[in-house]
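Notes follow once the structure below has been shown.
Just one protein chain is left out here, and the rest sit where they should.
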Amino acid sequence: MSAAAATTETKPSPPPVEKIRIKVDGREIEVPKLMPDWQGKLQPTTMLQACALAGVEVPHYCYHPKLPVAGNCRMCLVEFGLPLIGPDRKPVLNEDGTTKIAKQVLPYEPTTVRGAIACATPISTGMEIYPGSPATRQMRESVLEFLLINHPLDCPICDQAGECKLQEYSVDYGQSASRFVEAKVHKPKAVDLGPRIVLDDERCILCSRCVRFTKDIVGDDALGFVNRGSYSTLTHFPGKPFDNNYTLNTVDICPVGALTSKDFRFQMRVWFLKQTKSICTSCGTGCNIVIGSREEKIYRYEPRQNDAVNSCWMCDAGRLNYKWVGREDRLVKCGVRNPERGMKDASWVAALNEIADRLKKAPAGSVAIVASARQTNEELWLLSKLKAKLSATSDSVPRIGEGDKLLVNVDKNPNSYGARLTGVAADPMGSSLPKIADGIRGGGIKTLIVFGEDVTKHGIGAELLGKLETLIVSDILPSQTTELAHYLLPGCAHAEKRGTFTNIKGRVQKLMKAVEPRGDGRPEWEFLHDLVYNVTGQNGFVSIEGLFNQMVKEVPAFNGLTWAGLGDLGVAVRI
Amino acid sequence: MPQEHRLILKYADQPGYTPDIDCYLRHGGYEMLKKALALQSKDLPGGKKMSAQEQVRDEVMKSGLRGRGGAGFSCGLKWSFVDRKSGKPVYLICNADESEPGTFKDRQIIQKDPHQLIEGMILSCWANDVKLAYIYIRGEFAQGAKILNRALGEAREKNFLGKNILGTGYDLDLWVHRGAGAYICGEETGLIESLEGKRAYPRIKPPYFPAVLGLYLCPTIVNNVETLCAVKHIVAMGGAEYARLGTPNNTGTRIVSVSGHVKKPGYYEVEVGKVTLGELINDPAFGGGLRDGRTLKAVIPGGSSAKVFKAGEKFKLKRKGADGQMTAVEVDLLDLPYDFDSLAQAGSMSGSGAIIVMDDSTDIIEALSNIAEFYAHESCGQCTPCREGSLWMAKALHRLTHGHGRKQDADYLLNIAQNIQGRTICAFGEACAWPVLSFVKKFKDEFENRGATDEAKRTAKGTGPMQEMRPIARSAALR
Amino acid sequence: MIVKREKLSLWERLYLPAIIGGFKVTLRHFFRKKVTMQYPEEKWVVPQGYRGAPYLVRDQEGNTKCVSCQLCEFVCPPKAIKIIPPGPAGEIADRPNAEKMPKEFEINMLRCIFCGYCEEVCPEEAIFLMEDYSLTGTSREEMIYNKEKLLALGGVHNDRIRKWKRKLEEAKEQAAFPVAKP
Partner (left out) sequence: MNFAVPTELETEIDELITHYPQKRSASLMALHALQGHFGWISREAIEWIAQKLELLPINIYELVTFYPMFRTNPVGKYQIKVCRTLSCALGGSYKLHEYLCQKLGLDSNAQSLQTTKDGKFSVEFVECLASCGTAPVMMCNDDFYEGVTAPKADEILTKCK
């Protein structure tokens, strides 16, 4: 069975959960009694979760599905009712036989509604929640007013504007004019919290999301509140900067513009940014991200929720690892080395034809391929076809660094499994690199194809490269290897092309194109396809979708996948 | 003639009574502990057994003792909620963070009769299988903490505390933990957080009910000083006998603190419900009446967070007649029985038993401003309505007391307070909203007149629209 | 349908009275005030509320009012406005407390349709459509006005609210802000 390898879910299916019936704004729905909390443990379903299942959004600030519940913002207060229990401890019935509902009121003031915070109040059978009632609306309006009285209202200079919950709910529940005539509380502005974070305390609504994140998710109690009451201020211990590898997540979860990223600060208004779903390529984890770009310039990476990979988080190192895409010294021209005149620009057709001619003439076994585990599955698979045709030796470069418990993997290659599964990498990865070096030294290998790696740093020195008859190099940034290339093929950064990666847990995830390639750069899969066609005569894949679907037929581990079936979150394969 | 009924403070003010253990033992101290520890399990009909501890808990339940801290919640019921099946240790904390303005009863017990509290605590701990207990005493009671520590040392020496108490195999550790000046630590979950070494942010309920998830997320009992002392007397008298004191559902004695504009401010232990508010203020045995030539203007009956009463108010109380029928009776303010239920029916509460009396020399707006400033200062800042609202009200009242009032300020204040009450994590929301709601509602004409006068003054001066008030400075007019 | 032509009367057939009447009109206008304007030496005075070219203004202290919020850029229908924000290391605002001002601000006057949306959307009252209605240049590049040019043309505009200054003053006045610094 071809689909056997591809399992849609790695998690075991949860045990069947008891369902209970409640009403949301008069609409009866059935919801599970237990639902996963922030750690994924089953806990009694909260009103907020139940409302979400009913398709009703309950506004909130402090609640975050992946953080412990704090219940301090009070924005999610809702009016609710419970079945009225008579003195005989049985529900009281209406005349028509339905259960009588007692709307909850203040015990000391029965004319006033008592709200409950939807984020922490568990539901019970027969409960009625009224997220759309006038009383609920009034509670939201009042909480929002409280939040706004001491807010500086400086949206024009606030980076959060456009994705600010305070702005959004102000549209829904705010008043056009403030009745607050007293002086506002002023707090420190532009506080340098750490190497990547700036804090504006006046904007802070003290929801404590950042505090909980850094304490409960990262385990680095770097942030805290000082002072009391309305003067409470978010801060770090003076002299102890907020500096762990996950600080920038606090910028994402900050519902207002209190925490801002130094990297993104005052760079671009968020409403201009085009959002492209993609994958972080800085390590084997493959965090799901959203690339924010405008006019072919990348401004930021943000994590995208994928509970099977990165939850809602990503590391700072990965997040800031986009600047090289826009570097000035990018390789932008296709080049062919002329024995007399050195490297000269060439057209793609001419270069690829020339390479194909040379490869076709190369005796079997005289070609070696050094691929990169930073290439996509499709590109590696195309290389494996070349390898098969030319009986080439191939390998890719392993990259082991430091990892942590949360997200950062020790494998700094984003697609080690792709390289393994397509058969391009040796086992263990990198073990054939010395063989290739020896082959060149001994003269057995005369042609070397290098993709995205500076092989001079991995055991194949410049003097060895000089011995080659043909050195075909594709890369994005210049290196010693690209300088020695006979054929130089400018490739694309990950944000400039589409394709798939297989992460360290065997999840095949899609890369999407956010910006156009620089100069003459072309996606590697595109020109590799041309090359493979020129060399082997195989065809049948003109688009990335077609290529992927062809690949899954031929690579056993990928059997049963489809490009469309990968969706936004990818699919795990057996590895 | 109404009289004090001294039970807890029986010896405290007697000449020659000292807070050391010898004096306490001479006055029958620790006898109740010995009595309780000697109790045997009792057979119940149906072949079940009732352990000695259960018997004590049962007596407390029967006594109808209601918490003396403020909420007046049944002590026996509170104990019955404790999750004893979790396998986690049960903790008991004595709430000695007496911070409610107007209250000064626990201070008397701690300073004058610390061993009574300790005995009450040991009894309560034993009855609830508690192995570790704390007295959370407010930081300002530095003397009290010293006295308690000395008393604990003495009790340890005599083996009333520590390992294998009086040879019964029961171990109990009891420590004094000092707060550091935060009113919110009087809220039980805030107190627990504070005892855990955190900012005293009250916890959300659900899920953090102390009886299930309290100190270190273990079942925890938090009781007021006076409540725990009463436990000793319940053990001495038996629950049923104790319940005969006071009035039904408002049993026992309680210490009432009377302060403000009375001749004899002080603390008076009375049977609950047997004495009226008027007697507590005016009777020579208690408050002794107002200062000469003054008349009553307002009374806060249960600590500053209780709703104020205006002089001359009348209330409709439900009374059970001789035929068992409930009838409504009109009662004057001064004839209100001082108990939990009557005051609740009159729209306020007896809270921590603190009566603050204000005579006609009091500027009611200043008084409210003073209270509002207290709450703005003491708000922990965790949840939005209280954090922002308490300071907002304080600032608005500050404006009103400094000649920057507006006609609409009365409604403005009512609306802010209305938006706070019932919407916060803990009862502090009510505590800061109720004074404002009650003062402004009952003295609305004063507030509106003040606003109108200020506006008229501004118009006359031609200063035009109201100036924004600059940051809050200390109120001056109460000098 | 046949329309019957009226016969002219003698007085009408004489022609002269009509000619004299015509000359009378001519003569009357000859002595009236001239209405021709010597454009471009003379310029037409535009009525209030006229939507001319959008310029950036400074406040009475000579500070740039624009804080680079880019709302005008967003709202501009012909995409005539281009703002380059200052970035994290960029120049902070010359107004106290405002934190931010544009690194570059360009309006392509060839694209501008003088709709006034930018003025309407500006939260800082930093951009105004002024009386300029005749914009000329000798190249396309010249018609892209940069920040300096826009500020020079806009001149000073009274800032009644002075939001940022007031905020700063209020913050400084806040007595004894309880910040404990160990």
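The first chain written gets the first letter, and so on, giving A, B and C; residue counts start at 1 in each chain.
Keep in mind that, in the parts below, a contact is a pair of C-beta atoms (placed from the backbone, for glycine too) under 8 Å apart; a residue touches a chain by one contact, two chains touch by 3 or more.
The structure displayed is predicted, hence computed values, not measured ones.
Check B:Gln14, B:Gln143, B:Asn159 or B:Asn415 against the missing chain and you find that the one touching it is B:Gln143.
Contact with the omitted chain, checked across B:Asn95, B:Asn128, B:Ser194 or B:Ser390, is made by B:Ser194. If you put the hidden chain back, the residue from B:Asn370, B:Asn419 or B:Ser438 that touches it is B:Asn370. Although one chain is not drawn, the whole complex shows that of B:Met358, B:Ala396 or B:Ile420 it is B:Met358 that touches it.
By the touch rule set out above, chain A reaches the unshown chain at residues 221-228, 235-240.
Annotation for chain B: contacts to the undisplayed chain at residues 98-104, 106-107, 132, 138-143, 173, 175, 177-183, 194-200, 216, 257-261, 265-267, 300, 304, 354, 356, 358, 362, 367, 370-371, 374, 377-378, 380, 472-476, 478-479.
Everything that follows uses one rule, which is that only the chains that are shown with their structure count from here on.
Averaging C-alpha coordinates per chain and comparing to chain B, the farthest chain turns out to be C. Computed centre separation for the pair chain A/chain B is 53 angstrom, with centres defined by C-alpha atoms. As a whole-number value, the distance joining the C-alpha centres of chain A and chain C reads 45 Å. For chain A, the set of residues touching two or more other chains reads 183, 185, 227-228, 231. Contact of a single residue of chain C with at least two other chains is seen at positions 173-174. Of all residues in chain A, those touching chain B in their complex are 69-75, 77, 106, 108-109, 112, 114-115, 117, 120-122, 139, 142-143, 145-147, 149-150, 179-183, 185, 205-206, 225, 227-232.
Of all residues in chain C, those touching chain A in their complex are 67-71, 73-74, 85-88, 90, 97-100, 123-124, 167, 170-171, 173-174, 177-182. Within the complex, the chain B residues that touch chain A are 182, 199, 201, 204, 206-207, 344, 347, 376-385, 387-392, 395-396, 399, 406, 412, 418-419, 421-425, 430, 466, 468-471.
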